[in-house]
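Omission of a single protein chain aside, the complex is shown with its protein chains in their original locations.
What follows is chain A.
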Amino acid sequence: MKLSILLKRVIFIGVLLAIWQGVYMSGYFPAIQFPPPTKVFQAMVEGFADGKLVSALLASFKHLLIGLGLAIGIGTLIGVLLGKSRQADETAGMYLIAMQSIPSIVWVPLAIMLIGLNETAVIFVVVLGGTFVMALNTRTAIHSVPPEFIKAARTMGTKGMRLFFKVEVPASLPYFMSGIRLAWAFSWRALMAGELLSNGPGLGYSLRYAMDFAQMEVVIGIIIIVGVIGSVVDQLIFSKMEKKVMRRWGLLK
């Protein structure tokens, strides 16, 4: 069963590559616009070998880690404030949803004009990309703490800070984890948008550089890397953590 799924997936990729190779060999597109899979693969190997892709990747991860870390921190603070204070929620909750609906690429010109064409601007965009979704999910997490947990804890003499940290925080962990997973996803997209328009370093910048120099095989190679990292990080880290919490909390069987 497991093996047959794997087999299907491998065959699927194989077929795609074959079609790609076939279109290339038909000569319909000029080779400069449409490199064969082998050439893309070769470009990726070279990029890693000469260290260019590696340093771009490291720069991107640095932007992401700082930006996502800040987004999670700031988003959690805003979310807790809105979750705990009805006043704050009624006043600012709606605007948070509005902010969340702004595509992060829109922030790029603002960031560049405000901060300049540098890495800080990229990180700024990443932070904006992740903060709002984190805040919204943290707010939902606090609101979704079952009231019977609070009541039970209070009858056991728990109140104040202890009630918050020992009951409300752990009780809201499942939604909080979804928040982190979404913040990562949004930040990752924002990172690419920001880097694409920055002047480096970073994966997004390398992508635009390759475009400027008409290196289609590098463009495709980087797109593949971005896709692979996105799904691998989601599957191996964030989805896994979220599922683990959900299972322990009895929300998933």
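Observations
Please note the rule applied: a contact is a pair of C-beta atoms (placed from the backbone, for glycine too) under 8 Å apart; a residue touches a chain by one contact, two chains touch by 3 or more; residues count from 1.
The working rule: contacts and distances are computed from a predicted model.
Note on the omitted subunit: UniProt lists it as "Nitrate ABC transporter ATP-binding protein", one of the names in "Acyl carrier protein", "Nitrate ABC transporter ATP-binding protein", "Polysulfide reductase NrfD" or "NADH-quinone oxidoreductase subunit B". For the chain left out of this panel, the touching residue among A:F12, A:Y95 or A:W249 is A:W249. Of the candidate positions A:V45, A:A152 or A:I237, contact with the hidden chain is made by A:A152.
Among A:A56, A:A171, A:A190 or A:V226, the one in contact with the hidden chain is A:A171.
Where chain A meets the omitted chain, the residues involved are 146, 148-149, 151-159, 166-167, 170-171, 173, 248-250.
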